[in-house]
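This view holds just a subset of the chains, kept in their places.
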Amino acid sequence: GYEEEKITEISNLAQKNKVTWINVVGLGSEEKIKELGTEFDLHPLVVEDVLNPAQRPKFEVYDDYILFVVKDFNYYPKNQEIKKEQLSIILGPDFIISLQEQRTNTFDFINKSLAKENSQLRHRGADYLAYRMIDTVVDNYFVVVEELGNFIFNLEEQLIEDSSSEILGELQQLKREIISFHRLVSPLRGLIYSSNFKDNQLFTDETFVYWRDVDDHLSTVLDKIQMFRDIVNGMVDTYLSNVNDNMNQVMQVLTVISTIFIPLSFLTGLYGMNFQYMPELGYQYSYPILLGVMGLIVVTMLVYFKKNNWL
Amino acid sequence: GYEEEKITEISNLAQKNKVTWINVVGLGSEEKIKELGTEFDLHPLVVEDVLNPAQRPKFEVYDDYILFVVKDFNYYPKNQEIKKEQLSIILGPDFIISLQEQRTNTFDFINKSLAKENSQLRHRGADYLAYRMIDTVVDNYFVVVEELGNFIFNLEEQLIEDSSSEILGELQQLKREIISFHRLVSPLRGLIYSSNFKDNQLFTDETFVYWRDVDDHLSTVLDKIQMFRDIVNGMVDTYLSNVNDNMNQVMQVLTVISTIFIPLSFLTGLYGMNFQYMPELGYQYSYPILLGVMGLIVVTMLVYFKKNNWL
Amino acid sequence: GYEEEKITEISNLAQKNKVTWINVVGLGSEEKIKELGTEFDLHPLVVEDVLNPAQRPKFEVYDDYILFVVKDFNYYPKNQEIKKEQLSIILGPDFIISLQEQRTNTFDFINKSLAKENSQLRHRGADYLAYRMIDTVVDNYFVVVEELGNFIFNLEEQLIEDSSSEILGELQQLKREIISFHRLVSPLRGLIYSSNFKDNQLFTDETFVYWRDVDDHLSTVLDKIQMFRDIVNGMVDTYLSNVNDNMNQVMQVLTVISTIFIPLSFLTGLYGMNFQYMPELGYQYSYPILLGVMGLIVVTMLVYFKKNNWL
């Protein structure tokens, strides 16, 4: 059966039920955790890993139990926030210990399932419960992936409209988040296929199918992350190319204006000289003829620019 | 024998023929699929995978059957369109179940073969039929590869003619499609060589030769995709270099015009000054001499530019 | 013994000699090839591969024979041309079948060797003959490598002299050819070390030494190709840097001319104004003093540019 109770004495917990699930929230009291470790005969290194908030994600096989350390991402729709929490799970033959710093909504669905009389969770072993926990965590990764996808999508739209240099900053920031997320997910992939998992008695053939499914989901998550990296790299290229295009356009305007007016200005300068002997100055139609010549120069230039696609 | 019939009761399907092929079109009714799963004793995860339209392609070995999930691309010449459909195949010792959302033309040829009395398909086991299905799907990949090839070819021709910034957008889009296609094909490669396939009794030595052929075709498809990536990256480089060349040309025109006329304008400015004591102003041949000097400057400049290949 | 003869009946070919070599030129008649396949008990997929002109190169082990598909490059010095031909070789215990579309000069040397009474080829098994064929094909790859090397060398010399944008096109073209050549050679490397080759009775320990040598040559070819890729990438970088340098030089000329003459022109403009009260205009030495000031400005600028290495 499944009953929730407040723990007072750790020592007589382990024997009580067929499968005991101890969920520890709050890792501040190092003493209590160590006591728990002693009670369940856990290796000192396991306790150390559990207490280290920057522990690398891993599945690790010990003689009598398996340690799972994963990063758990919980999305809170109210304030549109994703919170990262480290979740450690220790799976023994007839017990399961889960430890985290803050209470999250990860176990909500599992608790509901357990409350039902005829749920699978109640009739299967501890390994199935561990699978359900890890599965929930991995499913949460998809929410993060989706959020990242939305963010990329928005940034892409922004990129088309304007390419101010802040976008590059956001792209670099996004890249870093993708890399960081990748680092937290990738170490878990393929672990269950290693020989010390396959040979472990805690992994029955029956449950192995489920773990394979988890690995499959991890692969999908990692595939998506890899795709995001490629997309973001493409976006950086597009940004740099846009900046270049813009510069190109600026240069062309400068060149068109300059090359049209510089020769004209020369001509005006020519007839602004104060030489006493310049026959053109006294000729009656000099001015309109010069204006005509200038018009001709302008037209020629414009035709040339048109031909070179500068306008 | 091979007969098409409308299914009413799933339960008495499995026993009827030596090899039973059930083709399910439309995955909307989750209930029916689950009922089918119960009938054929399929693992709940298999049913889940089949119902998940975003399932990653895979070949997965279970105790009594093999699950194939692939993406099926169908080209419709009428409206020049490629439609993507997820196809799941469950291969058992004496049955085969294929599931997809929409009816495609993938099985047309297989149906024709089955209709013939003396076709190989009729006299071989379920595994041969599965091979033929997957083979058809992989053959369809070649159509996609060809379409991508044509698109690249067209873009290349466009790239030579003009290099407006829209082409970069199209190149990035193309790159993304290639990456996405790669993601749907690559997970399948080499799978059949893994040990759990080789040791499976559903994979007779006789059929293994055929699966090896499928893997060979997948390799060719992936080779082509890799080549496309290299080509498209080269095209992006070419585009950026064209843009650069264009800018270079613009700069050169600006420089040529400026460096010729700026010194000339200085000279006209010089003799446009209003100093009372400027001996040159009163000299009779000043004007033609200055024009000669200006002509000399122009010629010198042009020779210099010619030597530096700026013209 | 070794005798050439015109084939009329395929069926009684196989029994005639200890080792039978059938060389098929021209794959147009699909019927005949299939008949040959039936005679030698070849798998339908083998016949399919042989008839597919775009087959990926591979060595493939079947129960009673091995299929080799390679791309054969023949250099014809007369018209300085390299022709690509697909060559399929089927090696059985006492027969060898070679198939190609067009007659090439690949087998010329083998034929000469066979014509000699005491040549090794006559006294060794079919596997040695197959080795000699593949070895000749791989040796031809070195010719292609050399040609590519020459082409790269020429392009490099061109690159030093001028860097017009056509060179970039040629570099991209060269890159693509290198990639394409790599794709045709790389799938063969290391194949002979795979377990199904080592365990095959057609690969005696004695011949294995020879196949290892072929693999060694393939490695050398692939090493060279890899080096070519690195070199061509370096050339693209050099080209882009040259273009940049050129632009830099253009900009410097523009800047030098502009920054010298723009202040001078301002001064001429200043004394070209028509104000009635400008004391300098009436002063007798204004003009020579101004010319001196201008000369000073020019000298100062030139010294500054010299110091900044812009001249």
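When the chains are written out, they are named A, B and C in that same order, and each has its own residue count from 1.
As a convention for this text, contacts are C-beta pairs under 8 Å (C-beta built on N, C-alpha and C of every residue); 3 or more make two chains touch, one makes a residue touch a chain.
Keep in mind that what you see is a predicted model, and the values were worked out from it rather than measured.
A single sequence accounts for all chains of the complex, and while 3 copies are shown, the assembly in the file contains 5.
In this section, only the chains that are shown with their structure count from here on.
Here the chain at the heart of the shown protein, by mean C-alpha position, is B.
Separating the centre of chain A from that of chain B, both taken as means of CA atoms, is a distance of 24 Å. Here the spacing of chain A and chain C, counted between their Cα centres, is 39 Å. Shared contact sites, meaning residues of chain B that touch two or more other chains, fall at 244, 247, 251, 254, 258, 262, 265, 269, 272-274, 278. Every residue of chain B that touches chain C in the complex is listed here, in rising order: 209-210, 212-213, 216, 219-220, 223, 227, 230-231, 234, 237-238, 241-242, 244-245, 247-248, 251-252, 254-255, 258-259, 262-263, 265-266, 269-270, 272-278, 308-310. For chain B in complex with chain A, the residues that touch the partner chain are 43, 45, 48-49, 54, 56, 58, 60, 62, 162, 165, 168-169, 172, 175-176, 179-180, 183, 187, 236, 240, 243-244, 246-247, 249-251, 253-254, 257-258, 261-262, 264-265, 268-269, 271-274, 278, 280-282, 284-287, 290.
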